[in-house]
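The other protein chains are all here in position, but one chain of the complex has been omitted.
Then we have chain A:
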């Protein structure tokens, strides 16, 4: 799946009076992504290939078209990204990293591919992947590194928990310590940052809330404070931003709204206005969604825009669980 932006442009075409979700164009757009090898950007975004496949496939599931990408090729590609250490890289030959390992497990879960992982994956199957993830936990602090080079970020706790929970291997890691680490990242405004002391950021808040949801420890969240901060992410135009005084962006339709949903505060924003903003970010003829109206579409924003709509229970989309 390529991360090439365009060709569509959000709101590039005259919108009908009543905003509609352009389901068929979005499906075709996603299907076309891997045919764009004659564009330089296709190659420059290879480091996102496996994430891209996850985003595209997830979007297709939301659009009720789970079979729009061929299952066998999907599994073949995922397994071709697995490194000898059990983790997955962005594309064949790329180094393993938790960001891609989580996507790989998510894709395999979506296409019911764990059996193939056992058969054709690196020796050990699910356990090899579980071991790769487990070895990245910092046993002293509880947090996770992204890969062997040691970068730590609360996103990686989320990636690890997503991978391990889908593989039913949560027992391999010290969940309590990881939860303790997340608590140490909480700020006075109720939010979470990349690391202890770091500024609250909606992406990290999603990562921390999702990890706490998986660990069944949302009781540790100051829900009123966090809900207040998150609800203030909605801007005049209905879209959501990632931090105070920043521009709105379609991807926060997921990061912010699903966090609000996880803490039971989704009704603290105007869902109707958000839906409208998201719909205005689509190219209803050529398919795909962009970060903001007028910008180039791409599969990342397509997925997270659709996921936001699904969370708001927009007609025509599959229901989605926040975490």
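Please note the rule applied: contacts are C-beta pairs under 8 Å (C-beta built on N, C-alpha and C of every residue); 3 or more make two chains touch, one makes a residue touch a chain; residues count from 1.
Here, contacts and distances are computed from a predicted model.
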item	value
From "60S ribosomal protein L20", "Exosome complex component RRP45", "Geranylgeranyl transferase type-2 subunit alpha" or "Glutamate--cysteine ligase", the hidden chain's UniProt protein name	"Geranylgeranyl transferase type-2 subunit alpha"
Selected residue (touches chain absent from view) among A:75, A:128, A:226 or A:251	A:251
Residue, one of A:26, A:61, A:97 or A:122, that touches the chain absent here	A:97
Residues from chain A at the interface with the omitted partner, ascending	3, 5-7, 9-10, 12, 38-40, 43-48, 89-90, 93-95, 97, 147, 149-151, 153, 187-189, 193-195, 197-201, 227-229, 231-232, 234, 238, 243-247, 249, 251, 265, 267-270, 273, 290-292, 294-296, 298-301
